[in-house]
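One protein chain omitted, others in place.
On to subunit A.
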């Protein structure tokens, strides 16, 4: 691997972990300097770009910053932004599809007026469960959110089946498009805020927060997280000091402790799952292109996407 390619990959990995551009510039300049002086290649001296980036994040990022991120470098703010961006994308696509199928005015029916908002709420519940709950440090809310999603889907189905489907009014389709664009703008333009959990003082609340952060944000196995919290509680009883004085802010202690233990992410947070999903989507794209009688260039693009995603998956499985 050339120094430039290694540096580009390392910069990408650093960015994924939330290392800011100034620090990335500084450490990559150090790498270049070291390689120029020693004659070594970067992977000889510093290892794989991903491992190098993880080391830099652990050693040189401020602890408060690392405490705010999960193992993949995602903050709670970014997770919420992803939810909003997904909701925006769905709204925009729905607006565009309705415009194409129905023309400028979309008929509003009681079934649709009740069913679509319920379905939208189900989507938000699902996204919360999959994307936000664990980085937020609330892994125990995943199952209730999943159940709420299922209930809302059933309710939406009931609304679509049981309520009248005669139009009672109409709405211009661009309104939905505009709402989607507005939501997307809000998702990307709002300013980052850090959830204040460092101020948690009471031992009970502090330990509950620690447990949620270990398992949820930092992917420590549930049994291991329980074990660590039990031990921490035991230590607090023995020393008689408040948790913040003995262990520091709970989010900073959680990241310090968690990174001494192996990651055990749930299946939907594993990188290989994401790559399988990509392969599935690409395969669906190919199938729709082939069986939908699309032009050759369209099929070629779909097959190229499938090959690319398959290559990514193979790399991920080799590295796992």
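In this section, contacts are C-beta pairs under 8 Å (C-beta built on N, C-alpha and C of every residue); 3 or more make two chains touch, one makes a residue touch a chain; residues count from 1.
Convention: contacts and distances are computed from a predicted model.
In the listed set "3-oxoacyl-[acyl-carrier-protein] reductase", "ABC transporter permease", "PadR family transcriptional regulator PadR" or "Cytochrome oxidase maturation protein, cbb3-type", the entry agreeing with the UniProt name of the missing subunit chain is "PadR family transcriptional regulator PadR". When the missing chain is restored to the complex, the residue among A:43, A:227 or A:271 that touches it is A:227. Within the complete assembly, A:247 is the residue of A:52, A:128 or A:247 that touches the hidden chain.
For subunit A, the residues touching the chain absent from view are 227-228, 230-239, 246-248, 253, 256-257, 259-262.
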